[in-house]
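Excluded from the complex is one protein chain; the other protein chains are retained at their positions.
Note that the chains take the letters A and B in the order they are written out, and that residue 1 is the start of every chain.
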Amino acid sequence: MSPAGTTATEWETVIGLEVHAELATRTKLFCGCPNRFGDEPNTNVCPVCLGLPGSLPVLNEQAVTLAMRLGRALHCEVRRSIFARKNYFYPDMPKNYQISQYDLPINVEGRLELPQSGSRVGIERAHIEEDTGKSTHVGGGGRIHEAGYSLIDYNRAGVPLLEIVSKPDLRSADDARAYVSELRAILLATGASDAKMEEGSLRVDANVSIRRPGDAFGTRCEIKNLNSLRSLGRAIEYEARRQIELVESGGTVRQETRHWNEDEGRTGTLRTKEEAEDYRYFPEPDLVPLDPGNEWIARVDAELPVLPAERRTALADAAGVAPNVTAVAIAVERRLDGLALAAIAAGGEPARVLTHVEHNLAVEGAEALDPAGLAALASMETSGELTATQAKEVLVEMVASGDDPATIAKAKGYEAMGADELAAAVDQVIAANADQWTRFVEGDDKVRGKLTGFFVGQVMEATNRRADGKAVTARLRERAGV
Amino acid sequence: MPRMAQITRDEVAHVARLARLLLTDQELDTFTEQLAKVLDHARDVEALDVADVPPTAHPYPLVNVVRPDEERPCLDREVVLAGAPATEDGQFRVPPVLGDAP
Partner (left out) sequence: MTASTDTALDIAATVRAGTRPAVDVVDEHLAVIEALDGEIHAFNLVLADEAREAALAIDRRVAAGEDPGPLAGVPVALKDNLCTAGVPTTCSSRILEGWRPPYDATVVEKLADAGAIVIGKTNLDEFAMGSSTENSAFGPTCNPHDTSKVPGGSSGGSAAAVAAGFAALGLGSDTGGSIRQPAALCGVVGMKPTYGRVSRYGLVAFASSLDQIGPFSRTVADAAALYQVIAGHDPCDATSIPEPVPDVRAGLVEGVAGLRVGVVTELCEAEGIQPDVMARVRQAIDALEDAGAKVDEVSVPAVVYGLTAYYLINPAEASSNLARYDGVRFGLRVDAPTTGEMYDRTRTAGFGAEVERRIMLGTYALSAGYYDAFYGKAQRVRTLIIRDLDAAYERFDVLVGPTAPSTAFPFGAKTADPLTMYLNDVCTIPSNLSGHPAISVPFGTGDDGLPVGVQVMAPALGEATLFRAAAAVEAAAPRGKEDA
(Lines give C-alpha, C1' and ligand atoms only; values in the text may rest on other atoms or scores of the structure.)
Protein backbone atom coordinates (compact mmCIF):
# COMPACT_ATOMS: atom_id res chain seq x y z
CA MET A 1 0.00 0.00 0.00
CA SER A 2 1.32 3.42 -0.88
CA PRO A 3 1.92 6.05 1.80
CA ALA A 4 -1.26 7.58 3.11
CA GLY A 5 -2.89 9.90 0.64
CA THR A 6 -0.98 8.89 -2.44
CA THR A 7 -1.45 6.16 -5.02
CA ALA A 8 1.13 4.39 -7.03
CA THR A 9 1.03 7.19 -9.61
CA GLU A 10 1.63 9.87 -6.98
CA TRP A 11 -1.76 11.47 -6.52
CA GLU A 12 -2.54 13.25 -3.32
CA THR A 13 -6.02 13.13 -1.86
CA VAL A 14 -7.16 16.38 -0.28
CA ILE A 15 -10.03 16.24 2.17
CA GLY A 16 -11.94 18.89 4.06
CA LEU A 17 -14.73 17.94 6.42
CA GLU A 18 -17.91 19.76 7.34
CA VAL A 19 -19.32 18.38 10.55
CA HIS A 20 -22.70 19.35 11.93
CA ALA A 21 -23.19 18.66 15.63
CA GLU A 22 -26.52 19.09 17.39
CA LEU A 23 -25.92 21.18 20.49
CA ALA A 24 -27.00 19.59 23.77
CA THR A 25 -29.36 22.34 24.90
CA ARG A 26 -32.66 21.74 26.62
CA THR A 27 -34.56 23.82 24.12
CA LYS A 28 -34.33 24.80 20.48
CA LEU A 29 -32.15 27.57 19.12
CA PHE A 30 -34.80 30.23 18.72
CA CYS A 31 -37.75 29.09 20.83
CA GLY A 32 -38.57 27.22 24.01
CA CYS A 33 -39.67 23.97 22.40
CA PRO A 34 -37.82 20.92 23.78
CA ASN A 35 -34.71 19.78 21.94
CA ARG A 36 -35.62 16.10 22.10
CA PHE A 37 -35.23 13.12 19.81
CA GLY A 38 -37.89 10.47 19.34
CA ASP A 39 -41.11 12.19 20.37
CA GLU A 40 -44.38 11.94 18.44
CA PRO A 41 -44.18 14.02 15.24
CA ASN A 42 -45.05 17.69 15.45
CA THR A 43 -45.50 17.71 19.22
CA ASN A 44 -42.46 19.85 19.96
CA VAL A 45 -43.41 22.83 17.83
CA CYS A 46 -44.59 26.40 18.25
CA PRO A 47 -45.23 29.41 15.98
CA VAL A 48 -41.52 30.22 15.90
CA CYS A 49 -40.09 26.88 14.83
CA LEU A 50 -43.04 26.32 12.50
CA GLY A 51 -42.28 29.63 10.86
CA LEU A 52 -45.85 30.81 11.20
CA PRO A 53 -46.61 34.33 10.00
CA GLY A 54 -45.73 36.91 12.63
CA SER A 55 -43.33 34.70 14.58
CA LEU A 56 -39.86 35.88 15.59
CA PRO A 57 -36.67 34.09 16.68
CA VAL A 58 -34.91 34.77 20.02
CA LEU A 59 -31.47 33.28 20.57
CA ASN A 60 -30.86 30.54 23.17
CA GLU A 61 -28.10 31.64 25.56
CA GLN A 62 -26.91 28.10 26.25
CA ALA A 63 -26.45 27.45 22.55
CA VAL A 64 -24.09 30.40 22.43
CA THR A 65 -22.19 29.22 25.50
CA LEU A 66 -21.79 25.70 24.10
CA ALA A 67 -20.73 27.07 20.74
CA MET A 68 -18.11 29.22 22.41
CA ARG A 69 -16.97 26.36 24.60
CA LEU A 70 -16.46 24.09 21.62
CA GLY A 71 -14.78 26.92 19.74
CA ARG A 72 -12.32 27.53 22.56
CA ALA A 73 -11.68 23.79 22.89
CA LEU A 74 -10.66 23.94 19.23
CA HIS A 75 -8.44 26.94 19.95
CA CYS A 76 -10.65 29.22 17.89
CA GLU A 77 -10.85 32.94 18.15
CA VAL A 78 -14.32 33.97 19.35
CA ARG A 79 -15.46 37.02 17.43
CA ARG A 80 -18.31 39.46 17.18
CA SER A 81 -20.76 37.66 14.90
CA ILE A 82 -24.11 38.14 13.23
CA PHE A 83 -26.79 35.85 11.93
CA ALA A 84 -27.74 35.61 8.29
CA ARG A 85 -30.57 34.17 6.25
CA LYS A 86 -29.78 31.42 3.79
CA ASN A 87 -32.70 31.48 1.37
CA TYR A 88 -33.91 28.37 -0.45
CA PHE A 89 -37.15 26.42 -0.75
CA TYR A 90 -37.52 22.95 0.74
CA PRO A 91 -40.48 21.54 2.65
CA ASP A 92 -38.49 20.67 5.77
CA MET A 93 -37.57 24.35 6.09
CA PRO A 94 -40.53 26.14 7.67
CA LYS A 95 -39.53 29.64 6.67
CA ASN A 96 -37.87 28.59 3.40
CA TYR A 97 -34.81 30.26 4.76
CA GLN A 98 -32.41 28.93 7.33
CA ILE A 99 -31.03 31.24 9.99
CA SER A 100 -27.30 30.61 10.01
CA GLN A 101 -24.07 32.58 10.16
CA TYR A 102 -22.36 33.57 6.96
CA ASP A 103 -19.65 36.15 6.70
CA LEU A 104 -19.19 36.82 10.43
CA PRO A 105 -19.25 33.47 12.26
CA ILE A 106 -18.74 33.19 16.01
CA ASN A 107 -15.63 30.95 15.96
CA VAL A 108 -12.74 31.20 13.48
CA GLU A 109 -9.20 29.99 12.96
CA GLY A 110 -8.87 27.01 15.26
CA ARG A 111 -7.06 23.69 15.07
CA LEU A 112 -7.43 20.07 16.00
CA GLU A 113 -4.54 17.67 16.59
CA LEU A 114 -4.97 14.15 15.29
CA PRO A 115 -4.22 11.82 18.22
CA GLN A 116 -1.84 9.41 16.56
CA SER A 117 -0.21 11.15 13.69
CA GLY A 118 0.05 14.31 15.74
CA SER A 119 -0.62 16.39 12.67
CA ARG A 120 -2.68 19.54 13.03
CA VAL A 121 -5.83 20.12 11.05
CA GLY A 122 -6.92 23.71 10.70
CA ILE A 123 -10.46 24.65 11.67
CA GLU A 124 -11.75 27.32 9.34
CA ARG A 125 -14.85 28.19 11.36
CA ALA A 126 -17.48 26.80 13.68
CA HIS A 127 -20.79 28.61 13.48
CA ILE A 128 -24.30 28.38 14.86
CA GLU A 129 -27.33 27.57 12.72
CA GLU A 130 -30.77 26.03 13.01
CA ASP A 131 -31.65 22.50 11.95
CA THR A 132 -34.44 21.62 9.54
CA GLY A 133 -37.41 19.35 10.06
CA LYS A 134 -37.42 15.78 8.82
CA SER A 135 -39.11 14.59 5.67
CA THR A 136 -40.00 10.98 5.02
CA HIS A 137 -40.77 9.68 1.57
CA VAL A 138 -43.74 7.39 1.35
CA GLY A 139 -44.87 5.05 -1.35
CA GLY A 140 -43.47 4.70 -4.82
CA GLY A 141 -40.45 2.55 -5.47
CA GLY A 142 -38.52 3.87 -2.53
CA ARG A 143 -36.33 5.98 -4.71
CA ILE A 144 -36.94 9.66 -4.34
CA HIS A 145 -38.28 10.34 -7.79
CA GLU A 146 -40.72 7.47 -7.61
CA ALA A 147 -42.11 8.38 -4.20
CA GLY A 148 -45.87 8.79 -3.83
CA TYR A 149 -45.63 11.69 -1.42
CA SER A 150 -43.69 13.05 1.52
CA LEU A 151 -44.50 13.55 5.18
CA ILE A 152 -42.88 16.28 7.23
CA ASP A 153 -42.17 16.36 10.97
CA TYR A 154 -40.95 19.66 12.39
CA ASN A 155 -39.83 18.43 15.81
CA ARG A 156 -36.24 18.81 14.69
CA ALA A 157 -36.79 22.18 13.02
CA GLY A 158 -34.99 24.83 15.01
CA VAL A 159 -32.70 22.48 16.94
CA PRO A 160 -29.35 24.25 17.39
CA LEU A 161 -26.46 23.04 15.27
CA LEU A 162 -22.82 23.87 15.27
CA GLU A 163 -21.29 23.60 11.81
CA ILE A 164 -17.57 22.92 12.09
CA VAL A 165 -15.62 23.39 8.88
CA SER A 166 -12.08 22.12 8.63
CA LYS A 167 -9.47 23.48 6.31
CA PRO A 168 -8.57 21.07 3.49
CA ASP A 169 -5.67 19.72 5.55
CA LEU A 170 -6.59 16.02 5.64
CA ARG A 171 -4.80 13.68 3.31
CA SER A 172 -6.26 10.22 3.84
CA ALA A 173 -9.38 8.34 4.83
CA ASP A 174 -7.65 7.28 8.05
CA ASP A 175 -6.90 10.87 8.92
CA ALA A 176 -10.48 11.82 8.18
CA ARG A 177 -11.78 9.14 10.52
CA ALA A 178 -9.28 10.16 13.19
CA TYR A 179 -10.41 13.76 12.81
CA VAL A 180 -14.05 12.90 13.30
CA SER A 181 -13.25 10.64 16.28
CA GLU A 182 -11.22 13.30 17.99
CA LEU A 183 -13.77 16.00 17.24
CA ARG A 184 -16.42 13.75 18.69
CA ALA A 185 -14.30 13.22 21.82
CA ILE A 186 -13.98 16.98 22.20
CA LEU A 187 -17.70 17.50 21.71
CA LEU A 188 -18.38 14.95 24.42
CA ALA A 189 -15.74 16.30 26.76
CA THR A 190 -17.13 19.84 26.50
CA GLY A 191 -20.70 18.66 26.79
CA ALA A 192 -21.49 20.57 23.62
CA SER A 193 -23.14 17.60 21.95
CA ASP A 194 -23.77 13.89 22.43
CA ALA A 195 -22.42 13.55 18.89
CA LYS A 196 -24.04 10.28 17.81
CA MET A 197 -23.66 9.66 14.11
CA GLU A 198 -26.23 6.89 14.22
CA GLU A 199 -28.84 9.22 15.75
CA GLY A 200 -28.00 12.13 13.52
CA SER A 201 -26.63 14.39 16.23
CA LEU A 202 -23.32 14.24 14.39
CA ARG A 203 -23.36 14.54 10.61
CA VAL A 204 -20.36 14.55 8.34
CA ASP A 205 -20.00 15.76 4.77
CA ALA A 206 -16.68 15.31 3.04
CA ASN A 207 -15.15 17.54 0.39
CA VAL A 208 -12.74 15.44 -1.65
CA SER A 209 -10.36 16.43 -4.41
CA ILE A 210 -7.16 15.09 -5.87
CA ARG A 211 -3.96 16.69 -7.11
CA ARG A 212 -0.36 15.94 -7.87
CA PRO A 213 1.67 16.86 -4.78
CA GLY A 214 2.73 20.47 -5.04
CA ASP A 215 0.00 21.47 -7.51
CA ALA A 216 -2.87 23.81 -6.71
CA PHE A 217 -5.99 22.20 -5.26
CA GLY A 218 -8.13 20.30 -7.72
CA THR A 219 -11.89 20.66 -8.16
CA ARG A 220 -13.66 19.19 -5.19
CA CYS A 221 -16.82 17.17 -4.83
CA GLU A 222 -18.98 17.21 -1.76
CA ILE A 223 -20.01 13.79 -0.49
CA LYS A 224 -23.16 13.48 1.57
CA ASN A 225 -25.03 10.65 3.29
CA LEU A 226 -22.14 9.40 5.41
CA ASN A 227 -23.74 7.73 8.38
CA SER A 228 -20.74 6.13 10.07
CA LEU A 229 -17.00 6.40 10.32
CA ARG A 230 -16.75 3.35 8.14
CA SER A 231 -18.82 4.98 5.41
CA LEU A 232 -16.70 8.09 5.69
CA GLY A 233 -13.53 6.12 5.07
CA ARG A 234 -14.97 4.02 2.28
CA ALA A 235 -16.53 6.98 0.55
CA ILE A 236 -13.33 9.01 0.58
CA GLU A 237 -11.33 6.16 -0.85
CA TYR A 238 -13.94 5.47 -3.51
CA GLU A 239 -14.22 9.12 -4.47
CA ALA A 240 -10.47 9.65 -4.66
CA ARG A 241 -10.17 6.60 -6.92
CA ARG A 242 -13.07 7.79 -9.06
CA GLN A 243 -11.52 11.20 -9.56
CA ILE A 244 -8.08 9.77 -10.28
CA GLU A 245 -9.45 7.35 -12.86
CA LEU A 246 -11.47 10.15 -14.42
CA VAL A 247 -8.50 12.48 -14.72
CA GLU A 248 -6.11 9.81 -15.82
CA SER A 249 -8.45 8.88 -18.63
CA GLY A 250 -8.50 12.47 -19.83
CA GLY A 251 -11.65 13.71 -18.12
CA THR A 252 -12.11 16.60 -15.71
CA VAL A 253 -13.71 16.54 -12.31
CA ARG A 254 -16.97 18.48 -12.22
CA GLN A 255 -17.76 20.39 -9.04
CA GLU A 256 -20.87 18.77 -7.67
CA THR A 257 -22.55 17.20 -4.70
CA ARG A 258 -22.49 13.43 -4.65
CA HIS A 259 -24.46 10.97 -2.57
CA TRP A 260 -22.71 8.01 -0.94
CA ASN A 261 -24.52 4.77 -1.53
CA GLU A 262 -23.57 2.41 1.28
CA ASP A 263 -25.03 -0.72 -0.32
CA GLU A 264 -23.40 -0.19 -3.68
CA GLY A 265 -20.21 1.24 -2.25
CA ARG A 266 -20.07 4.16 -4.61
CA THR A 267 -20.85 7.87 -4.86
CA GLY A 268 -23.41 9.10 -7.35
CA THR A 269 -24.52 12.49 -8.61
CA LEU A 270 -27.57 13.91 -6.87
CA ARG A 271 -30.26 14.98 -9.26
CA THR A 272 -28.72 18.19 -10.50
CA LYS A 273 -30.69 21.37 -10.96
CA GLU A 274 -30.33 23.56 -14.00
CA GLU A 275 -28.80 26.36 -11.99
CA ALA A 276 -26.64 26.36 -8.91
CA GLU A 277 -28.40 27.51 -5.77
CA ASP A 278 -28.21 31.23 -5.09
CA TYR A 279 -28.75 31.53 -1.35
CA ARG A 280 -29.01 35.31 -1.37
CA TYR A 281 -27.46 35.62 2.07
CA PHE A 282 -28.21 38.81 3.97
CA PRO A 283 -27.96 39.78 7.65
CA GLU A 284 -30.89 38.46 9.69
CA PRO A 285 -32.92 41.56 10.59
CA ASP A 286 -34.79 39.82 13.42
CA LEU A 287 -31.63 39.02 15.40
CA VAL A 288 -29.09 41.48 16.74
CA PRO A 289 -25.32 40.93 16.70
CA LEU A 290 -23.49 38.73 19.19
CA ASP A 291 -20.49 40.30 20.81
CA PRO A 292 -19.53 38.05 23.71
CA GLY A 293 -16.69 40.23 24.99
CA ASN A 294 -13.70 39.29 27.11
CA GLU A 295 -15.61 38.54 30.29
CA TRP A 296 -17.97 36.00 28.73
CA ILE A 297 -15.06 34.39 26.88
CA ALA A 298 -13.02 34.24 30.09
CA ARG A 299 -15.89 32.51 31.86
CA VAL A 300 -16.10 29.98 29.04
CA ASP A 301 -12.35 29.38 29.22
CA ALA A 302 -12.53 28.90 32.97
CA GLU A 303 -15.26 26.32 32.52
CA LEU A 304 -13.42 24.31 29.87
CA PRO A 305 -12.95 20.72 30.97
CA VAL A 306 -9.76 18.80 30.48
CA LEU A 307 -9.67 18.04 26.78
CA PRO A 308 -8.56 14.79 25.12
CA ALA A 309 -5.27 16.27 23.89
CA GLU A 310 -4.43 17.43 27.41
CA ARG A 311 -5.35 14.04 28.81
CA ARG A 312 -3.11 12.34 26.30
CA THR A 313 -0.23 14.62 27.21
CA ALA A 314 -0.75 13.99 30.91
CA LEU A 315 -0.75 10.23 30.50
CA ALA A 316 2.15 10.28 28.06
CA ASP A 317 4.22 12.38 30.46
CA ALA A 318 3.48 10.05 33.37
CA ALA A 319 4.32 7.01 31.27
CA GLY A 320 7.39 8.56 29.72
CA VAL A 321 6.20 8.08 26.15
CA ALA A 322 5.23 10.34 23.25
CA PRO A 323 1.59 11.55 23.28
CA ASN A 324 0.83 10.05 19.90
CA VAL A 325 1.56 6.50 21.02
CA THR A 326 -1.37 4.23 20.19
CA ALA A 327 -1.84 2.97 23.74
CA VAL A 328 -2.16 6.53 25.01
CA ALA A 329 -4.69 7.43 22.33
CA ILE A 330 -6.75 4.36 23.11
CA ALA A 331 -6.57 4.93 26.84
CA VAL A 332 -8.00 8.42 26.47
CA GLU A 333 -10.56 7.35 23.91
CA ARG A 334 -11.84 4.65 26.23
CA ARG A 335 -11.74 7.05 29.19
CA LEU A 336 -9.25 4.78 31.00
CA ASP A 337 -6.54 7.39 31.28
CA GLY A 338 -7.58 8.23 34.79
CA LEU A 339 -7.19 4.61 35.77
CA ALA A 340 -3.84 4.36 34.02
CA LEU A 341 -2.50 7.53 35.66
CA ALA A 342 -3.54 6.34 39.08
CA ALA A 343 -2.05 2.89 38.51
CA ILE A 344 1.25 4.40 37.44
CA ALA A 345 1.19 6.72 40.43
CA ALA A 346 0.61 3.68 42.64
CA GLY A 347 3.82 2.19 41.35
CA GLY A 348 2.64 0.15 38.39
CA GLU A 349 5.25 -0.14 35.64
CA PRO A 350 4.02 2.24 32.89
CA ALA A 351 4.65 -0.05 29.91
CA ARG A 352 2.71 -2.92 31.51
CA VAL A 353 -0.11 -0.61 32.54
CA LEU A 354 -0.41 0.84 29.04
CA THR A 355 -0.29 -2.58 27.44
CA HIS A 356 -3.16 -3.76 29.59
CA VAL A 357 -5.20 -0.64 28.84
CA GLU A 358 -4.58 -0.99 25.13
CA HIS A 359 -5.20 -4.71 24.73
CA ASN A 360 -6.92 -6.19 27.73
CA LEU A 361 -9.48 -3.70 29.02
CA ALA A 362 -12.00 -3.42 26.22
CA VAL A 363 -14.57 -4.82 28.61
CA GLU A 364 -17.49 -3.42 30.47
CA GLY A 365 -16.69 -2.18 33.92
CA ALA A 366 -13.06 -1.53 33.15
CA GLU A 367 -13.26 2.09 34.36
CA ALA A 368 -14.26 0.86 37.81
CA LEU A 369 -11.10 -1.18 38.20
CA ASP A 370 -9.09 -0.35 41.31
CA PRO A 371 -5.89 1.38 40.20
CA ALA A 372 -3.97 -0.09 43.10
CA GLY A 373 -4.98 -3.53 41.89
CA LEU A 374 -3.77 -2.78 38.38
CA ALA A 375 -0.51 -1.46 39.79
CA ALA A 376 -0.10 -4.60 41.87
CA LEU A 377 -0.76 -6.79 38.84
CA ALA A 378 1.86 -4.95 36.82
CA SER A 379 4.35 -5.47 39.64
CA MET A 380 3.62 -9.21 39.70
CA GLU A 381 4.50 -9.29 36.03
CA THR A 382 7.70 -7.32 36.28
CA SER A 383 8.84 -9.54 39.18
CA GLY A 384 8.18 -12.63 37.11
CA GLU A 385 5.46 -13.97 39.37
CA LEU A 386 3.00 -13.88 36.51
CA THR A 387 3.48 -14.30 32.80
CA ALA A 388 1.84 -11.93 30.41
CA THR A 389 -0.74 -14.53 29.49
CA GLN A 390 -1.57 -15.25 33.10
CA ALA A 391 -1.76 -11.58 33.93
CA LYS A 392 -4.34 -11.09 31.20
CA GLU A 393 -6.57 -13.73 32.68
CA VAL A 394 -6.17 -12.39 36.17
CA LEU A 395 -7.11 -8.95 34.92
CA VAL A 396 -10.32 -10.16 33.35
CA GLU A 397 -11.22 -11.76 36.67
CA MET A 398 -10.30 -8.58 38.53
CA VAL A 399 -12.76 -6.57 36.45
CA ALA A 400 -15.49 -9.16 36.85
CA SER A 401 -15.14 -9.85 40.58
CA GLY A 402 -13.38 -6.81 41.96
CA ASP A 403 -10.88 -9.02 43.79
CA ASP A 404 -7.18 -8.20 44.08
CA PRO A 405 -4.63 -9.89 41.76
CA ALA A 406 -2.82 -11.87 44.46
CA THR A 407 -5.99 -13.56 45.60
CA ILE A 408 -7.07 -14.36 42.07
CA ALA A 409 -3.62 -15.64 41.05
CA LYS A 410 -3.54 -17.97 44.01
CA ALA A 411 -7.04 -19.25 43.31
CA LYS A 412 -6.06 -20.00 39.75
CA GLY A 413 -2.91 -21.69 40.88
CA TYR A 414 -0.73 -19.15 39.11
CA GLU A 415 1.92 -19.06 41.71
CA ALA A 416 5.40 -18.03 40.90
CA MET A 417 7.60 -20.77 39.42
CA GLY A 418 11.13 -20.93 40.70
CA ALA A 419 14.08 -21.48 38.36
CA ASP A 420 14.72 -25.04 39.64
CA GLU A 421 11.11 -26.03 39.27
CA LEU A 422 11.09 -24.65 35.75
CA ALA A 423 14.32 -26.43 34.80
CA ALA A 424 12.95 -29.68 36.18
CA ALA A 425 9.76 -29.28 34.19
CA VAL A 426 11.68 -28.66 30.99
CA ASP A 427 13.94 -31.63 31.61
CA GLN A 428 10.94 -33.83 32.17
CA VAL A 429 9.43 -32.82 28.86
CA ILE A 430 12.72 -33.33 27.07
CA ALA A 431 12.95 -36.78 28.54
CA ALA A 432 9.44 -37.60 27.44
CA ASN A 433 10.03 -36.51 23.86
CA ALA A 434 13.35 -38.00 22.89
CA ASP A 435 12.88 -37.96 19.13
CA GLN A 436 11.93 -34.33 19.00
CA TRP A 437 14.76 -33.50 21.32
CA THR A 438 17.29 -35.15 19.02
CA ARG A 439 15.96 -33.19 16.07
CA PHE A 440 16.09 -30.02 18.17
CA VAL A 441 19.72 -30.49 19.12
CA GLU A 442 20.83 -31.52 15.66
CA GLY A 443 18.62 -29.27 13.58
CA ASP A 444 19.25 -25.85 12.15
CA ASP A 445 17.69 -22.60 13.42
CA LYS A 446 14.58 -23.11 11.41
CA VAL A 447 13.95 -26.57 12.79
CA ARG A 448 14.79 -25.43 16.27
CA GLY A 449 12.39 -22.51 15.95
CA LYS A 450 9.52 -24.83 15.14
CA LEU A 451 10.38 -27.33 17.84
CA THR A 452 10.73 -24.58 20.44
CA GLY A 453 7.06 -23.92 20.03
CA PHE A 454 6.31 -27.62 20.55
CA PHE A 455 8.40 -27.88 23.70
CA VAL A 456 7.12 -24.62 25.18
CA GLY A 457 3.56 -25.83 24.58
CA GLN A 458 4.29 -29.12 26.33
CA VAL A 459 5.87 -27.34 29.29
CA MET A 460 2.94 -24.96 29.53
CA GLU A 461 0.53 -27.85 29.67
CA ALA A 462 2.58 -29.70 32.21
CA THR A 463 2.93 -26.69 34.47
CA ASN A 464 -0.65 -25.44 34.11
CA ARG A 465 0.59 -22.41 32.19
CA ARG A 466 2.76 -21.25 35.07
CA ALA A 467 5.96 -21.43 33.07
CA ASP A 468 7.31 -18.32 31.45
CA GLY A 469 7.80 -18.97 27.75
CA LYS A 470 11.07 -17.07 27.54
CA ALA A 471 12.55 -18.89 30.49
CA VAL A 472 11.61 -22.24 28.93
CA THR A 473 13.27 -21.30 25.66
CA ALA A 474 16.39 -20.23 27.51
CA ARG A 475 16.50 -23.59 29.34
CA LEU A 476 16.09 -25.53 26.07
CA ARG A 477 18.98 -23.76 24.49
CA GLU A 478 21.10 -24.22 27.56
CA ARG A 479 20.43 -28.00 27.51
CA ALA A 480 21.12 -28.13 23.79
CA GLY A 481 24.27 -26.15 24.23
CA VAL A 482 23.37 -23.53 21.67
CA MET B 1 -19.69 46.73 -11.11
CA PRO B 2 -22.71 45.21 -12.87
CA ARG B 3 -24.67 47.56 -15.04
CA MET B 4 -27.34 49.19 -12.98
CA ALA B 5 -30.21 50.11 -15.20
CA GLN B 6 -31.36 47.56 -17.67
CA ILE B 7 -32.60 44.39 -16.03
CA THR B 8 -33.25 41.96 -18.85
CA ARG B 9 -36.21 39.72 -19.52
CA ASP B 10 -34.00 36.69 -18.91
CA GLU B 11 -32.95 38.05 -15.55
CA VAL B 12 -36.56 38.61 -14.57
CA ALA B 13 -37.36 35.06 -15.63
CA HIS B 14 -34.48 33.75 -13.56
CA VAL B 15 -35.53 35.77 -10.55
CA ALA B 16 -39.11 34.56 -10.88
CA ARG B 17 -37.85 30.98 -10.81
CA LEU B 18 -35.78 31.68 -7.69
CA ALA B 19 -38.84 33.23 -6.08
CA ARG B 20 -41.10 30.34 -7.15
CA LEU B 21 -43.43 32.47 -9.21
CA LEU B 22 -44.89 31.52 -12.57
CA LEU B 23 -45.20 34.36 -15.03
CA THR B 24 -46.99 34.51 -18.35
CA ASP B 25 -45.10 36.02 -21.26
CA GLN B 26 -47.12 39.17 -20.91
CA GLU B 27 -46.36 39.43 -17.22
CA LEU B 28 -42.70 38.84 -17.95
CA ASP B 29 -42.72 41.80 -20.31
CA THR B 30 -44.66 44.05 -17.96
CA PHE B 31 -42.58 43.19 -14.93
CA THR B 32 -39.35 43.65 -16.85
CA GLU B 33 -40.41 47.13 -17.79
CA GLN B 34 -41.58 48.01 -14.30
CA LEU B 35 -38.58 46.58 -12.50
CA ALA B 36 -36.22 48.31 -14.92
CA LYS B 37 -37.85 51.62 -14.06
CA VAL B 38 -37.49 51.11 -10.33
CA LEU B 39 -33.90 49.94 -10.69
CA ASP B 40 -33.21 52.87 -12.94
CA HIS B 41 -33.78 55.06 -9.94
CA ALA B 42 -30.97 53.24 -8.22
CA ARG B 43 -28.73 55.24 -10.54
CA ASP B 44 -28.97 58.18 -8.24
CA VAL B 45 -26.99 56.26 -5.64
CA GLU B 46 -24.67 54.62 -8.14
CA ALA B 47 -22.23 57.49 -8.01
CA LEU B 48 -22.30 57.75 -4.23
CA ASP B 49 -19.07 56.59 -2.68
CA VAL B 50 -20.24 54.65 0.34
CA ALA B 51 -17.41 52.12 0.50
CA ASP B 52 -16.36 53.43 3.92
CA VAL B 53 -19.87 53.74 5.25
CA PRO B 54 -20.96 50.73 7.30
CA PRO B 55 -24.33 49.21 6.40
CA THR B 56 -27.23 49.55 8.82
CA ALA B 57 -28.97 46.24 9.40
CA HIS B 58 -30.68 47.30 12.63
CA PRO B 59 -31.84 50.86 13.22
CA TYR B 60 -31.67 50.53 17.02
CA PRO B 61 -28.29 49.27 18.26
CA LEU B 62 -28.75 46.22 20.47
CA VAL B 63 -26.31 43.35 21.09
CA ASN B 64 -26.37 40.00 22.82
CA VAL B 65 -30.12 39.61 23.14
CA VAL B 66 -30.59 36.07 24.40
CA ARG B 67 -33.14 34.03 26.27
CA PRO B 68 -32.58 31.39 28.98
CA ASP B 69 -32.51 27.72 27.91
CA GLU B 70 -35.89 26.99 29.49
CA GLU B 71 -38.87 25.13 28.10
CA ARG B 72 -41.97 27.08 27.10
CA PRO B 73 -45.32 25.54 26.20
CA CYS B 74 -45.59 24.02 22.75
CA LEU B 75 -48.63 24.17 20.50
CA ASP B 76 -51.17 21.42 20.67
CA ARG B 77 -50.67 19.18 17.65
CA GLU B 78 -54.38 19.28 16.80
CA VAL B 79 -54.16 23.01 16.50
CA VAL B 80 -50.96 22.84 14.49
CA LEU B 81 -52.43 20.44 11.96
CA ALA B 82 -55.84 22.11 11.85
CA GLY B 83 -54.60 24.90 9.63
CA ALA B 84 -52.67 22.57 7.32
CA PRO B 85 -53.79 21.84 3.76
CA ALA B 86 -52.96 18.12 4.04
CA THR B 87 -51.82 15.88 6.86
CA GLU B 88 -51.28 12.19 7.58
CA ASP B 89 -50.16 10.38 10.73
CA GLY B 90 -49.59 13.61 12.55
CA GLN B 91 -47.35 14.94 9.82
CA PHE B 92 -47.69 17.49 7.04
CA ARG B 93 -48.25 15.81 3.72
CA VAL B 94 -46.79 17.22 0.51
CA PRO B 95 -46.45 15.91 -3.06
CA PRO B 96 -43.21 14.13 -3.96
CA VAL B 97 -40.17 16.27 -3.46
CA LEU B 98 -37.69 16.02 -6.29
CA GLY B 99 -34.09 16.15 -5.29
CA ASP B 100 -32.37 16.48 -1.96
CA ALA B 101 -32.09 19.66 0.01
CA PRO B 102 -29.17 21.81 -1.10
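One rule holds in what follows: a residue touches a chain if its C-beta (ideal position, glycine included) is under 8 Å from a C-beta of that chain, and two chains touch if they have at least 3 such contacts.
Computed from a predicted structure; not experimentally measured.
Taking every chain of the complex into account, the absent chain touches A, B. Across the entire complex, the residue among A:Leu56, A:Ala345, A:Val363 or A:Ala400 in touch with the chain not shown is A:Leu56. Interface note: of A:Gly16, A:Pro91, A:Gly158 or A:Pro405, the residue touching the hidden chain in the full complex is A:Pro91. Seen across the whole complex, the unshown chain contacts chain A at 47, 50-59, 85, 87, 89, 91, 94-97, 150, 152, 278, 280-282, 285-288. Where chain B meets the chain that is not shown, the touching residues are 1-2, 4, 7, 11-12, 15-16, 18-23, 31, 34-35, 37-39, 41-42, 44-46, 48, 50, 53-60, 62, 65, 67, 75, 79-80, 82-86, 92, 94-98.
As a convention for this text, only the chains that are shown with their structure count from here on.
Against chain B, in their complex, chain A makes its touches with residues 25-27, 31-34, 40-47, 50, 58-64, 82, 88-93, 132, 135-137, 140, 144-145, 147-154, 224, 257, 259, 270-271, 273, 275, 277-280, 283, 285, 287-292.
Of all the residues in chain B, the ones that touch chain A in their complex are 14, 17-18, 20, 55, 57-58, 62-75, 77, 80-81, 88-102.
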